[in-house]
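Complex shown without one protein chain; remaining protein chains in place.
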Amino acid sequence: MLKYSIKRLLQSLVTVFIVITLVFLLMRLLPEEGYFGDGYDKLTPEQRENILRKFGLLDPWYIQLRNFYSSLLKGDLGKSIIYRPDVPVIDIIKLKIPFSAAFGLAAICVSLFFGLTMGIHMARNKGRFWDKVWSSYVVFINAVPAAVYLLFIQLYITGLKFRGRSIFPMLFNRHDPRSWILPLISMSLGGIAGYALWMRRYMVDQLNQDYIRLARAKGMSDKQIMVKHVMRNAFVPMAQYLPASVLLTISGSIYIESLYSIPGMGGLLVDVIQRQDNVMVQALVLIYSTLGIWGLFLGDILMAIFDPRIRLEKREGAR
Amino acid sequence: MKVLKRVIPVLLMAVVLLAGCTPTAEETDTPPESKLRESGDVYSVYSGEITTINYLVTSTTAEFSVAANVVDCLVEYDHLGIVRPALAESWEVSDDGLVWTFKIREGVKWYTYQGEEYADVTAQDWMDAARYLLNPDNASATANIFYSVVKNAEEYYLGEIDDFEQVGVKAVDDYTLEYTLKHPVPYFLSMLTYCPFMPANGDFLEEVGDQFGTDHTKILYCGAYILSEWRHQDERIYEKNENYWDADNIHIKKIVSRYNKEAATLAPEMFLRGEITGATIPTASLDEWMNDPEKSKMVRPAETSFYSYWYTFNFDPNFPDEYEPENWKIAVNNKNFRKAIFHGLDRVSALLTLDPYEPERMLNNTITPKNFVAAGGKDYTMIGDLAKWTASDSFDPDLALEYRDKAREELEGKCTFPIKVMMPYNTSGTQWANESQVVEQQLEGLLGEDFIDIIPVGFPPTGFLNATRRAGNYALQNCNWGPDYADPETYTEPFYPDGTYNWPEKATDPAYLLEDGRTVYQKMVDDAKAEVLDIERRLELFAAAEAYVIEEAWVIPFRVGGGGYVATKLEPFASPYAPFGVSSLQYKGQIVMEEPMGMEEYKAAREKWEKDRAAALEAEAAAGR
Partner (left out) sequence: MSQKEQQVIQAIEDEALFTFAEYDPEAAERVGYSDYSYWGSTLKIFLKNKTAIFLLALMASLILFTTIQPYLPNQKSPTKIHVDPATGHPLRNQKPSNEYWFGTNVIGQDLWARIWSGTRTSLLIAIIVGIWEVGFGIFIGAVWGYVRQIDAFMTEAYNVINNVPTTILLMLLAYILRPSFRTMVIAMCATGWLGMARFVRNQIVIIRDREYNLASRCLGTPTSRIITKNLLPYLVSVIVMRIALSIPGTIGWEVFLTYIGLGLPIDTPSLGNLLNEGRQVMMAPALRYQLVFPAVVLSVITISFYVLGNAFADASDPRNHY
């Protein structure tokens, strides 16, 4: 396992290198006009040249790439060029990550708890009333565009009044815990539906398996079967996604963060790509891809731990 | 030189009179401290976050609107649009109009974001700011505005001279500042209210280096407010600078702005709940507000801006063969063809996509908008031939059909009908897409689908203008231009040879060309530019050139920017008024009212303001004659 892990980690460095280089080159394919914003017509050619020079964009691409990597090796992610000119990327994101990570982790906990409970409840009542109620919820969340129901939640629930005062404020406020509730709920809705669906599906699958029949036949209680067999097996496919989703909580939720004014990372990447802030794009892609790849790797490991039948490495004799 | 000598002192006199009279009148009626009016704080939400507050580099309105409230300029405008002294107490100009000397106000200080005194504001600060601005490494987007008028500044920027002492900005002593210009600039005072002419403390610039203006702790304050907090994409808090030299005119003590990406959608609701001071009402929900008896009392029009939009005919088509550029080239060079579209475009219908309630308010019949500049008590758009266009709507179906028939007759056999008209739009929003559809169907409906075939083509926001207008990749396009200084010259740039708009110099009409190789229009503009002393004459010449562009139907004047509707408790017509520069972005003089102003009240207030402004302009003019 250790050898395998080291190999995967080294491999991830190669992947990140390729990704960053690719992103670096793709960003340079975008039109130069994008670096000037609306003011393009008001600038003289000399000014445009000076602006490009300041951004380091006048050098040939391979020089730019070399400069980028040499400063990266020194641990310098660079300074933003357009999003917040001259501010180090680290300073920008270190203010934002805590918000996204806090909300993201809380939402994962909430959705795991409620989602799994709901899924189990559904599987146990398969075809009966509660199964149908929760299924409608899952279907609704999955089918109705999030942009619509999230906006409706904010619009109507923040309008609720108790003794003439709003119960939930419309916007996030770091000092007011009441304002944390709605974003958290909104963020968890999708997750709850997702986990519940998977849980139900796998539980139903597993309950049909022969080993469950055997366990029943040998007189295990339902509870024991659930915990020792079903849950454990049903958890295997989920285990693969969990680490990546935990690590990537720092990337935030585009829609909810913007709706409630949470100053997190949500939408930052899309934003800086559209503004063509190359340095920010490179730094964010570096961070996200590293975490994403490690997440995948951790997921594989976790999956192998939960299900010993899964072999990640090539073994002697196996084809 | 004589006239300039006459004009400037007049301006000065008017300023001194206005500045002097108003307080005296008030002093006799009321005790001075009551000049400070009661006002609540301002709460707002915004969706476009600023990237920097480095006012010496940025050219974006949202960004210099911060600077407008935290750093003062040499001069400023009052609420009627009359120039008043700010950090300069007085000024004079040399006989040749080249050397401007400013007497800097004493006792004004720089403060840090925590309100601690940093240094005195001295003449040196304008020199240091200029040095920073003209350093190419800082890549200032407004340096060209500065070096287009100040002597040797361009040479210094381009590295042709190394000695900053030769640049035409000089601190004669701590409180005397001298600008030397490369040529007389009659509108120089208006330029001073723009950021490249703002001061900056040299020691501080050195201290923070390239971090200047990256956040609220990295600039110094000498204006009405101090930005005590700025958390990016979160919150901005301005607090009144109690030591401000004109603190009596600052009534709002605190301004809190919260960031929200969906601000445009949420703000109206938040306003109704009393969470914010004001909100823009989106076009889509306007009917809703207007038809509600309660809500309609709170809505009023917002001021239009000086951005000017026109539908432009391209004389140098460079689009794909499928849109038949050669055919278009023949058609566009036919004046009757252009006039048919010029008079055929129902601008009000197109504007309904933007302002369904009072579209006429945003119509602009000339290229330079109304109330931009005035001379001799007359608004620029009412001078000479421009008055004819200002007074009438270009849309005239009968006239359009008449021109269409003439055009068809002349073009028959030379052009294939229908003439394809490629009309690009930006796909980033829905309004432009909607407007394109309306224009397409309206024009084709009126002039006949066998005459023209308007083809709206969507382009993504990435590199939009480079792909369309600047590349000549259009036949007819809605283009715009905003002013760089308070003079009509600024609106001639798009049509002057070497512009990147519609290349009228490539028109084949022999009547457009002069023997000396210049175009008729070029000569008209050159002549107007050369007239720097007699302001009235200057404006007449520019008005003639502008009327020529409209008469020849190179463009179809369409609308101004801004506008829309707001529900706000902020008092209108109390803050500084200026067509250009940062003054109009200040909260100075404004209060937060108990109740928002409704339509009728607003109209009355506007009428009063217009009367006051006309009187003020006339007083200024009369004092000079």
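In this document, chain identifiers A and B correspond to the written order of the chains, with residue numbering beginning at 1 in each.
The rule we apply is simple: a contact is a pair of C-beta atoms (placed from the backbone, for glycine too) under 8 Å apart; a residue touches a chain by one contact, two chains touch by 3 or more.
Since the structure is predicted, the reported quantities are computational estimates derived from the model, not experimental observations.
A.B. asks: Of A:102, A:146, A:185 or A:242, which sits in contact with the chain we cannot see?
C.D. replies: A:146
A.B. asks: Taking the full complex into account, find the residue in B:158, B:348 or B:401 that is in contact with the omitted chain.
C.D. replies: B:348
A.B. asks: Using the touch rule from the top, list residues of chain A that touch the missing partner.
C.D. replies: On the side of chain A, residues 11-12, 14-16, 18-19, 22-23, 26-27, 29-31, 139-140, 142-148, 151, 155, 201, 205, 208-209, 236-237, 240, 269-270, 273-274, 281, 285, 288-289, 292-293, 296, 303, 307, 309-311, 314, 318-319 touch the unshown chain.
A.B. asks: Over the whole complex, note the residues of chain B touching the chain we left out.
C.D. replies: Given the touch definition above, chain B has residues 265-266, 268-269, 282-285, 287-288, 291, 346, 348-349, 352-353, 356, 426-430, 433-434, 436-438, 441, 445, 456-463 touching the missing chain.
The working rule: only the chains that are shown with their structure count from here on.
A.B. asks: Let me have the rounded angstrom distance from the C-alpha centre of chain A over to the C-alpha centre of chain B, please.
C.D. replies: Each chain's C-alpha centroid was found; their separation is 43 Å.
A.B. asks: For a test of understanding, state which residues of chain B touch chain A in their complex under the given definition.
C.D. replies: 45, 51-52, 54, 57, 59-60, 136-141, 143-144, 157-158, 210-211, 214-215, 231-234, 258-262, 265-266, 269-270, 273, 275, 461-467, 481, 484, 500
A.B. asks: Under the definition above, what is the set of chain A residues touching chain B in their complex?
C.D. replies: 30-34, 37-44, 46-47, 50-51, 53-54, 82-87, 92, 95-96, 151, 154-155, 166, 170-171, 257-259, 261, 263, 267, 274
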